[in-house]
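Starting off with a structure, shown below.
A single protein chain has been removed from this complex, and every other one stays in its place.
Chain lettering (A, B and C) follows the sequence in which the chains are written, and residue indices restart at 1 in each chain.
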Amino acid sequence: MVVERNVEKEVEVEYARLRIPFGPVHPALKEPVSLRVSVRGEEVIDVDMVLGHVHRGIEALAEGRNLIQTLYLIERICGICSHSHTTCFIQALEEIGGIAPSERALYLRTLIFEMERIHSHLLLLGVMAYEIGFDTLFMFIWHVREKILDLFEKITGNRIHHAMNTIGGVRWNLTPQIASEINSCMKEMEKAVKYVRDIFTDGTVEKRICGLGVLDYSEALKLCVVGPTARGSGVDIDVRRDHPYAAYNDLKGNFSVITRRDGDVHARIEVRVLEIFESINIIRAILEKLPEGPIRPEENVLRLMRRIPEGEAVSLVEAPRGELFYFVKTDGKGGLRRLKVRTPTFSNLIGLKSMLLGCEIADIPVIVASIDPCLSCTNRVTIVDQRSGESKVVSLDALRRVVREK
Amino acid sequence: MLYETLRSLFRRPVTVEYITKPGRMVPVPERFRGKLTYDRDACIGCMLCVRVCPGGVITSAEERKVAFNISRCILCGQCAEICPKGAIKMSTQFEIVTFDKNGLIVK
Amino acid sequence: MNAAIALIISFPAVLLISLLFEGIDRKLHARMQKRIGPPVIQPFYDLIKLFNKGRVIPLTASVRVFEIMPMIAAAVSLLGASILLSGILFGLSMIGDLIVVMYLLAMSSIALMVGGSASGNPYSAIGFSRKMSMMIAYEVPMFIAVISVAFGSTPSLAIDRIIKFQANLGLPLAASRPSMSLAAAAFLLCMPAASSAIPFDIPEAKTEIIYGLLVEYCGPYLALAKIAKAASNFALTLLASIVFLYIPSLLWENAPLNSGISLSLCLTTALLIMFTTMTVPRTILARLKIGQALKFYWMVPLTLSLSSIILSAAGL
Partner (left out) sequence: MFRIVSRGRIKSPWIFHLNTGSCNGCDIEIVAAFTPRYDLERFGCLLVGSPRHADVLLVTGPVTRQMLPRLIRVYEQIPEPKVVVAVGTCASSGSPFLGSEMVEGPVDRIIPVDTYIVGCPPRPEAIASGIITAVMSKFR
């Protein structure tokens, strides 16, 4: 690890066995994770993982703020699937408060959701291309992705944090003009993604990703991985189909769940590429079926917030990386008593070790990227003391002493 | 890939020459949530915005008005939405670059 | 013309041209990715900046080796390139200078390897072992290809003889006979690896081992390493262009040896060679794994160069 000045401790050359710290600051990963990889020659023989580098204590922070503030706070759990987080949270609130959003609002939520899936999958494909040293493909894919970001900006006013959801509905409406723009963008997108698919199945690229990081079906079931990582191993789960939320009940006929049996990096990539096509189908169906009506309740959010009684609810959505779970407990005074988030990457990271064992150094970043580890949401539960290696969970009380103005 | 790349060699690059050519930028849509503007005269001091702001940006100031510390603003637009008088607006200015954070306090 | 003076004159010229080449390479690369890319003189800016940056020497490094090796690398590869350039400019030549140039270029890589591994960084260690295997894989076919040239056409490894031979023949060497075409093909196939650009940038792979050997170098040392690399890339392309593809020979019979026109033609060819053997592969291909790369080099270029040497020994 470059950044480490006390590398001496980390590098023990014993029997031609070299420990390389991989991260937390490593160019292949945009986020801090720290894997300690032991290698013999080019082969990986052991992997150790240390999380917690971006722990910001959001769950505890949320418990000291009111619901609206929390809404924007949890959006910032993650910059890739921000909409998944807010949707999941808002769904729980709406369940507790008995507030039913209008049909149109649900459809718009779903629209952003699927656009977010496209953007997130494209992002991963680009990162993947970058990991295997294919800069041009990375540039190409990220350029395609800009089109989706433009649409986000047009609809919601920001490229990343859409701030789309509000209690009982959504904040931004869709004008016919934007709808037609989405339509034409989807056409281009389909063409571009087909092209990307072709490249991922040709010569040098395939060589780098086939048969790597295999996670077979039984292992995947055992480790409870979720999302495309699970579907790449043949586990047929998808919250959108199994527990429909938002408008997915109506849209059931418009998409299918993609699974692949191989369980290698290539299968996971393929699942994601094909899911983009499914998302495009869903978006088209949404634009066709979009009902008229209000997008949010008349009352302002503060009043709505106060109407939410004490109660608790759980909520599930299918974020781009898999199942996202929220447990929300309100205090009836517009605040939160407890918030618990379980994010997909957390589930998927567990599968990482069995994927990595036996691969080459060159494959580490590729395999790590293939589960799409965005760790902003994952570094949550424990704080690991690097030096002593022990992990401790910070007491709730300590975290409750939240001083707003620091 | 070869064909595509060679072709782009002779095409105009897609780069938007922001900074190097004045006035060029990726178009900013009208809903864009940029640096907010505050109309001090319209404000009635109801403090609704203070209560919804997730970033602790807004503090009450003298004469029942409010002050904004933009360096804390996460540009969510919630304050503009809640304000009964429309005193807060999100402008389309996206480039908030500064050497001095105190310069970003809007009253 | 005195050899030493000729070399000294061509030193700055080599530096200038090789940096320009690198700039052009980066520009073309960017344009192929639909970007504008950095200005062509960007490498100069980089160097100026790097030479004026502070230096940090890692605690784990053996300081002497770490400091001296980049200088040796830069000097040696600049020297190699200047021998070639002054060969064209002044008709300067010595016995077997083709081998000398090749040797110098290999030296410069080795110097960087040694210096990098002296940093004590684990990534550099991996870079070292990777670079080692890569070098064996591409240097062997390259040397064989060059030797096959000596076997076949003129019984010499002197650059001016080879040029004269091509000029008299009226054909570039690569087109003169089958054995030479094979040698040229082998040589050109080895170029991407020698320039260690994608798909063969395995020893430096940014996303895997963070530039490997160069990871601990900073400021002036990095600048020297960059010069070494730019100069050796330039030398290789120039070598390929004058030994295998001496274009002026096509245009005139008994083409003039050391005129400005033939020099500029050679440089243009070198640029084209760089574009096809370095820029294009690095734009359209993904990085290979070390095993795949080695397999490729042991299979294709080695076979090509070996068959070329057999053919040329048979007089074809």
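By definition in this document, contacts are C-beta pairs under 8 Å (C-beta built on N, C-alpha and C of every residue); 3 or more make two chains touch, one makes a residue touch a chain.
These figures come from a predicted structure and were not determined experimentally.
Taking the full assembly into account, the omitted chain touches A, B, C.
The missing chain, though absent from the display, is touched by one residue of A:L61, A:I132 or A:I209; that residue is A:L61. Within the complete assembly, residues 30, 33-39, 42, 44-49, 52-56, 206-207, 210-211, 214-219, 222 of chain C touch the chain that is not shown. Within the complete assembly, residues 13-20, 25-26, 35, 54-57, 69-76, 94-99, 101, 104 of chain B touch the chain that is not shown. Interface residues of chain A with the unshown chain, by the touch rule above, are 2-5, 24-27, 30-32, 52-58, 60-61, 64, 69, 72-73, 76-80, 82, 123, 138-139, 142-143, 146, 149, 158-161, 374, 376, 379, 383, 394, 398-399, 401-406.
Simple rule for what comes next: only the chains that are shown with their structure count from here on.
Per-chain Cα centroids separate chain A from chain C by 45 Å. Those residues of chain A in touch with two or more other chains are numbered 136-137, 140, 143. Shared interface positions of chain C, i.e. residues touching 2 or more other chains, are given as 32-35, 283-284.
Those residues of chain A whose C-beta lies close enough to touch chain C in the complex are 1-2, 5, 7-8, 10-11, 18-21, 26-28, 41-42, 129-137, 139-140, 143, 204-205, 207-208, 360-365.
Chain C meets chain B in the complex at residues 28, 30-37, 280, 283-284.
Listed in rising order, the residues of chain B touching chain C in the complex are 1-2, 5-6, 8-9, 11, 13-15, 17.
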